[in-house]
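All protein chains of the complex are present and in place, except for one that has been dropped.
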Amino acid sequence: MDFAPLLGKANFWAYFFIMLTGLYGMAVKRNLVKKIIGLGIFQTAIMLFYVSIGSKEGATIPILTAADAAGRGGIDAAAYINPLPHVLMLTAIVVSVATLGVALALTLRLWRRYGTLEEDEILARLRGDPGGEACTPRS
Amino acid sequence: MIQEINAAILLLLMVCAVAALQVRDLMGAAILFGAYSFLMCLQWVSLGAVDVGFTEATIGAGVSSALFFAAIFRTTRRTKD
Amino acid sequence: MHAALVAVIAPLFGAFFCVFSGWAGGKREHWIALTALALSATAALDALLRVLKGGPQTYLLGNWPAPFGIAYTLDPLACALVFLIAAGALLNLWGARREIAHRYPEKDHTFYALYLLAAAGHMGMVVTGDVFNFYVLIEITALSCYALISMGSERSELASLNYLLLGAAGASLYLLGVGFLYIKTGTLNLPDMAAILPAMATAPAVGAALALILLGVAVKMGLFPFHGWLPGAYGEAPAVAAGLVAPMTTKVMAYVLVRFQVSLFPPEFLRAAPALPQIMVWLSVAAILLGAVMALYQKNLRRMLCFIVLAEVGYMAGGLFLGNRDALTGTVLHIYADLAMTLCVFMAAANIERRRGSLAFEKLRGLFGTMPWTMAGLTAGALSMIGVPPFCGFFSKWYLIKGGMAAGHWPFVAALVLSSLVNVLLFFRVFEIAFFEKDERPGLVAGDVSAARLVPLAAVALSLPLLGLATGQIVERVVVPLLAPLT
Partner (left out) sequence: MRTLTLVALTLTAAFLFRAALDFPAWGDPASPAGLHVSRFFIERSYDDARTPNLVTATLADYRSYDTMFETVVVFCAALACFFIIRAAREACVANVFHYRHAPTGLVLTLRRGCPLPRLRGRFEQIDSEWTPRSVILETVSRGMIPFLQLFAIYVLAHGHYSPGGGFQAGVIFGASYILLAVSHDLRTLTDHVAERTMHLLAAAGVSLYVGIGALALWAGMQFMDYGWMTLAFGMDGPGAHSLGILLVELGVALTVCASLTTIFKLVSSEGTIMEGL
């Protein structure tokens, strides 16, 4: 059996592993900051997947060399890495930091109201029982 | 050679991702997340995505970490999981 | 076709001007917002008329040819939805000036800016023909909605954070699916992709991509079992914001599914994986039943409406995946009808909340006596949701049931009928409280809300029978051209 193509896929498998780690953190962790970190890991792993789509064996970074910029027309597309996934991921990075800012702002609001970052303690407070000793609301 | 560096960074990335979620201290988790972002930026530069790596170094490892630190400083670093 | 573009960027400029005006100490944000939305609605109407006359068009942004730059795909379906969104956002905001100034002192300009950004995001999602651009617009819409929702009742912050986490995960899954499609096809343009995909319909990666996209959109749409965020987010949001997001977001996502179903998912793919539509229809049946049952348990008008919205999502998703012509027609009709009627009932609920302070059932006593006009609006919306002719809800349900029968999917038909009956029960319980029980508490403000809030409500309520009577026109001029390539 030929293992070479499988080895080529190992990169993709590693990306998927990181993605699922992030998803696991979002689903299972009870701490809100942990959930947000999980979301960050998930988003970044998707970006890694995209960037790897653009990579080409034996190509250089997507900035034209002086020779290619001077010569008219004869640019070999295989010599440069595909710039499109990079553009998309620049957008995605900025979107992820925007989401992070809003999520942290909401977390701070929850902290101000409930004095805890644990989701189960907040839910307990909402149901009306005192929850734990950590639930001292800050004015 | 670049393949070996890639593989090593990828391995460290996985370790950092798991550790950032498992460590029982939010400040530690935020620092590990910053390390994860920085390793990601290295990985992208080695894949030839210089612009994306640059942005991740400033936004992911820089501003995101600062935001996390600020929020944790304002709240608590204790966590149950 | 600059009109469609103007419809999207007018609210953007409105948002910027609101921020300028707010920080320069002005108090003109309300008028800026109304002007921007009115301009947007006019432009959308113009685009709709042009498309109806001249057929579907593309608008090339930056004048770059289609698969390379970003292009709008404009057809009657999209333009009509953009018009409804712009007009709905305008009417919903019309009479809310005092409420916003009172609830968000010092921050009202930000409220208007976020409201306009959310409206622009919804419209942009409808017209864009680029799968990645759609992701960016999802995020704009979502971020502004999180902020708007979080300023409601005490529980709204947690509801908003839950919505944020689930919504961001859903959008990321969509992004991953787009990545799978991109790695296989090398393009991001919707028509271009649709031309390439049939050749590789049975490839596992394409199947995975479509499944991921479906999953992501289902999460954003609140389809069972990903509905966890929906009742909390819409039920706890401030009244004005709920009137924007509850009618728009789920419907825009349903529209996107229609668009993907009709033009992107290759028929060969659906034939190769017959289990997928079946699963989706069963999920829709579950969503309809769950929404109906949970609505019965609610003790608050707005929360009850949220669970009805949940059931309506099931209607649209089910009709979409039944896959025959009647069911698809029903889904398209229901997108329009549900937008209008959800807007109607949420606006009426906002009026009641403004007067009574809360929407708990015991606060609704004697409303027919004190707020006759608002209750007339609520009644119109309720009759439409139940499905009484000539209101628009009847016709879309009719087509959905016909489609269900044609496909032989009896559980779906049964769930639809059952949910309509439950709607009858729900609304008549509300009417009973509002009509027969008298509220004798002292200090209750008598009289209806101001005309600035009643006139928009009347306009929306009147649009319900009009949309219903226009069903034939809509089917002939919007749905038939849309479904033409399928046969």
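Letters A, B and C name the chains as they come in the text, with residue numbers starting at 1 for each one.
Methods note: a residue touches a chain if its C-beta (ideal position, glycine included) is under 8 Å from a C-beta of that chain, and two chains touch if they have at least 3 such contacts.
No experiment lies behind these values; they were computed from the predicted model shown.
Trainee: Give the labels of the shown chains that the missing chain contacts, considering the complete complex.
Mentor: Taking every chain of the complex into account, the missing one touches A, B, C.
Trainee: For the chain left out of this view, which of C:S40, C:N133, C:S284 or C:S420 touches it?
Mentor: Touches the omitted chain: C:N133.
Trainee: Looking at C:V51, C:L91 or C:L143, which makes contact with the chain not pictured?
Mentor: C:L143
Trainee: Taking the entire complex into account, which one of C:F83, C:Y163 or C:Y182 touches the absent chain?
Mentor: Hidden-chain contact among the options goes to C:Y182.
Trainee: Can you name the residues of chain A that touch the chain not displayed here?
Mentor: So the residues of chain A touching the missing chain come out as 5, 8-9, 11-13, 16-17, 19-20, 23-24, 27-28, 52-59, 62-65, 68-69, 72-73, 75, 77-78, 80, 82-88, 90-91, 94-95, 97-99, 101-102, 104-106, 108-109, 112.
Trainee: Considering the whole complex rather than only what is displayed, give the residues of chain C touching the chain that is not shown.
Mentor: Chain C touches the missing chain through residues 2, 5-6, 9, 12-13, 16, 19-20, 23-24, 59-64, 67-70, 104-107, 110-111, 113-114, 117, 124, 130, 132-133, 136-137, 139-140, 143-144, 146-148, 150-151, 180, 182-189, 203-205, 207-209, 211.
Trainee: For review purposes, identify every residue of chain B that touches the missing chain, sorted by number.
Mentor: Residues in contact with the chain left out: 50-51, 53-55, 58-59, 62-63, 66-67, 69-71, 73-74.
The rule we apply is simple: only the chains that are shown with their structure count from here on.
Trainee: Going by the touch criterion at the top, tell me which pair is linked by more C-beta contacts: A-C or A-B.
Mentor: Contact tally favours A-B.
Trainee: Starting from the mean Cα coordinates of chain B and chain C, work out the distance between those two points in Å.
Mentor: The separation of the two C-alpha centroids amounts to 37 Å.
Trainee: Measure off the straight-line distance from the CA centroid of chain A to the CA centroid of chain C, and report it in whole Å.
Mentor: 28
Trainee: How many Å are there between the centre of chain A and the centre of chain B, using C-alpha atoms for each centre?
Mentor: 10
Trainee: Going by the touch rule set out above, which residues of chain C reach two or more other chains?
Mentor: Expected reply: no residues.
Trainee: Two or more other chains in contact with one residue: find those residues in chain A.
Mentor: 85, 107
Trainee: Quick one: which bits of chain B touch chain A in the complex? Just the residue numbers, please.
Mentor: So the residues of chain B in touch with chain A come to 6, 10, 13-14, 17-18, 20-21, 26, 29-30, 33, 36-37, 40, 43-44, 47-52, 55-56, 59-60, 63-64, 67-68, 70-72, 74-76, 78-81.
Trainee: Taking the complex as given, what residues does chain A use to touch chain C?
Mentor: Touch residues, chain A against chain C: 19, 23, 26, 32, 35-36, 39, 42-43, 46, 49-50, 53, 84-85, 88, 91-92, 95, 98-99, 102-103, 106-107, 109-110, 113, 119, 122-123, 126.
Trainee: Mind listing the chain C positions that touch chain A in their complex?
Mentor: Contact set of chain C toward chain A: 132, 135-136, 139, 143, 146-147, 150, 154-155, 157-158, 160-161, 164-165, 168-169, 172, 175-176, 179, 182-183, 188.
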